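Pasting in a structure now, in structure tokens, and then I'll have a few things to ask.
Removed: one protein chain of the complex. Kept in place: all other protein chains.
Chain naming follows the written order as A and B, and within any one chain the residues start at number 1.
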Amino acid sequence: MIREKQNPFVWLAIRLPILLLALTMIIPYYYMTISSFKTVQELKRYPPTFWPQAITLNNFYDPTPTELEHTRGLFQYFDKTSLRFGRILLNSLFIAVVNPLMQLLLASMVAYVLAKRRVPGGNFIFLFILASWMIPWPVTLIPNFLTISSLKWVNTYAGLMVPGWVSAFAVFFLRQYMLSIPDELVDAARIDGAGELRIWWQVVMPLATPALAALGVFAVLGSWNNFVWPLIVAQDNAHFTVPVAMAQLSTVLTGATAGAVMLGALLSSLLPMAFFFRFQKEFVENIAMTGVKG
Amino acid sequence: MEKRFYLLLVFVLVLSLVGCQQAAATLTAAPATEVAAEEEVATEAVEEEATEVATAEAEAVTLTVWVTGEEADGGQVQAAADAYTAQNPNVIIKTEVVPWSDAHTKILAAAAAGSGPDVITGGMSWGLELGQNGGMIDLNAQYPDIAKDIQSKTMPNIWEAIVPATGEVYGVQQSVTVNMIYYRTDILEEVTGSTDTPKTWEEFTALLDELQAAGYDAPMLWRWGNTDWLGFQSILYQAGGTFYSPDCSSVTVNSPEGAQALDFMLSLYSKYNTPTDAWPDQVAFVNGDAPVMIDGNWIVPDFDLTRPEIAGKWIPAVMPAGPSGKSVTFLGGNIIGIMSYAPQASQDAAADFIHFLYTEEAVKVQAEYRASQKGIFIPPYDEFVDIIPIGDDLKAAIIETLSTAYGPPTCPGFEAGNPDVTKAIQEAIFGEADAATALENAQAALEKTLTQ
Partner (left out) sequence: MTAIASGFEAADPEPRRQSKFSKYLPLYGMMLPFLLLFFVFTVWPLVRSFQLSLTDYTGIATKEINFIGLDNYSALLSDERFQTSLWNIGRYVFFTVTLNTIIGVILAVILQAQGKFNQIARTLFFMPSVTAGLATVVVWQYIFRSDKYGLMNTLVTSLGGDIIPFLGRPTYYMPIFVFVSIWGGCGMTMIFILAGLKSINRELYEAAAIDGANSWRRFWTITLPLLRPTLLYVVVTGIIGAFQLFDMAYIISGGGLGSMGGPLDAGLTPMLYLYYLGFTRFSIGKASALAWMLFLIIIIFSLILMRIGRFTDDTL
């Protein structure tokens, strides 16, 4: 597949469509970015302008929201909570940090036991967890909500987060990866008198970092984008997450302008994007090393 | 190291155990709670009269009110709540805005959880839906005096739309919206030489023909009710038809009037190219591509502010009258009611607050707040409309519209059946069925849910 020498025309013939296709991938980002900085008048212009004629920050915060051709900015909605949209961003951020950590912590302990230690019933447990991977979330949605409400966890962070701490996929993924860690290392540590927790934390976990990192990226993105669960659990602005807030903003009757909606979309894309660019190398490389490849 | 982790483990364990236990407890306790709840209701009914006044005054009560709609709707109720708290310092009222798209779900989730707001506002049919499932209290049974007084301060056609024939009052009207039709007078003048708006279907289609001849290929924009049962209802009533017979005993949509109404509705799409999306953007009206628009009254006051380029170039009008000679439009808005899981003291305070909403003072503060937000508050009572701060012309138009507006039918099964009515109408619009079949399907769908 490695082509040593190539006709420049062939090179271009392959690259050009790819380049065009790649550029269409970013059209939505371009659109949300320019719309975020357009004025109310410009947003309703036809044909749309492809670059804001007058860049405005009013979609963030409009000092005179009741004037002609003005309306509230993104940070002027959700005024039932002190930091408004900022609070919502922080909520999402908090959940996107804590949930993946808990997921990895809990799943890695199970994965360690299942991969490196033989316990009676271990295979059964693994099969059980593996099978549950195919349970679509709709099946658990309603009962989980009933459970959360009987715990009085509706509209709390616990209710928003705790059900997201269980990931069958993480157990499966980590177990597959840990199987490739040489038994000798584990046995050596045991002979040195290390307890199970110590072996797990000091021997297996460091070696499983690639798998943990790859999973972590999935988990962070999953938490960040999760929509339905926070939609029904969060009852007030203070517990909203970004997708819930976005759904609220984008309904026709809230009167939010395209500017505020697009800015919200931009902000909620920026964080995962920044996260991805930071960990891109690790993520892409680690997927290759983990059990997923078969 | 090791110790810390065991500690953490124990912590997580205890946490999960508590979770498990409680989940198990609720499971086993569920039937018991039901019985207890029923008993509670029974005893409450007896004790209620005695406690009603006493509890409301005795201790401080905090009410949570979920307001369905946009932020201004919440602010409006909060304004009334603040006025109420000024008179009743022991009752503190907090409002929370829930958008239309999520409100139904969230309220149902709260009802399922048995915790959440004490009071909700929401769609006109929600009170009936939730109430009949035990989620909301019947004001008529628990607070008959309040219910009666509110009835006397509600226009009869509105009362009819929220209270079923059986008489339960799960919610009362908190605010009203009506569907209106808007015309670009500048374009009308240019094309027809006058700014007169059509009064009948014939005049209406004649105008659309003229506009089309002048190059306006799709002269009309339909926002509220486009391609669904809600839009069809106005036309059906204009034609003199109804969905049900007055006593709800039979479905009457498949009638000559229904056929006439559907034909008229279909021509708006087939002949006049009305866009079929749900809530198309107003921009086509503003830019003049579509000089006719159907939308809720809520756009009236802020349209001049947010769309200054067409200020003074458009007017709201009543819907054209159909063969029945009546100009009928759809009436919507929010009802307000009390959740059944709310503690008794909260229910008492809530009932008193809802009663307070039907005073001139409450209407005034709400209307003033709304005006400050570029909005308009329409109370469910023509005498109250008199005191809201808007121009006399608009006032007259609103009062006229209010008296000819109808809410959704309160017959059993309409909520369950109306998606199929919408589907039948859409099958005709998108050419999947002819009008006659569509009407038959709509009739069958409503008949099926009526008897269920």
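Rule of thumb we're sticking to: a residue touches a chain if its C-beta (ideal position, glycine included) is under 8 Å from a C-beta of that chain, and two chains touch if they have at least 3 such contacts.
This one's a predicted model, so the numbers in the text were calculated from it and none came from an experiment.
A.B. asks: From the list B:Gly75, B:Pro117, B:Gly135 or B:Gly337, pick the residue that touches the absent chain.
C.D. replies: Answering carefully, the residue with contact to the hidden chain is B:Gly135.
A.B. asks: Looking at the whole complex, which of A:Leu83, A:Val98 or A:Leu141 touches the chain that is not displayed?
C.D. replies: A:Leu141
A.B. asks: In the complete complex, the non-displayed chain touches which residues of chain A?
C.D. replies: 1-3, 14-15, 18-19, 21-23, 25-29, 31-32, 35, 44, 46-48, 106-107, 109-110, 112-115, 117-120, 122-123, 125-130, 132, 134-144, 146-147, 162-163, 165-166, 168, 171-172, 175-176, 179, 195-197, 200, 221, 224-225, 227-228, 232, 242-243, 246-247, 250-253, 258, 261-262, 264-265, 268-269, 272-273, 275-277, 280, 283-284, 287-288, 291-294
A.B. asks: Contact with the hidden chain only, please: which chain B residues?
C.D. replies: 6, 9, 12-13, 16-17, 19-20, 23, 30, 33-34, 37-38, 100-102, 104-105, 108-109, 111-114, 129-130, 133-135, 225, 227-228, 230, 275-281, 283-284, 289, 340-341, 415-416, 419, 422-423, 426-427, 429-430, 432
Following the convention adopted for this analysis, only the chains that are shown with their structure count from here on.
A.B. asks: Taking the complex as given, what residues does chain B use to touch chain A?
C.D. replies: Counting only chain B, the residues touching chain A are 1-2, 5-6, 12, 19, 22-23, 25-26, 69-72, 74, 96-97, 99-102, 105-106, 109-110, 112-117, 279, 283, 286-287, 305-306, 308, 372-374.
A.B. asks: Spell out the residues on chain A that touch chain B in their complex, using ranges where they run on.
C.D. replies: 40, 44, 46, 66, 68-69, 71, 77, 79-80, 106, 145-152, 154-155, 162, 195, 197-198, 201, 231-232, 235-237, 244, 247-248, 251-255
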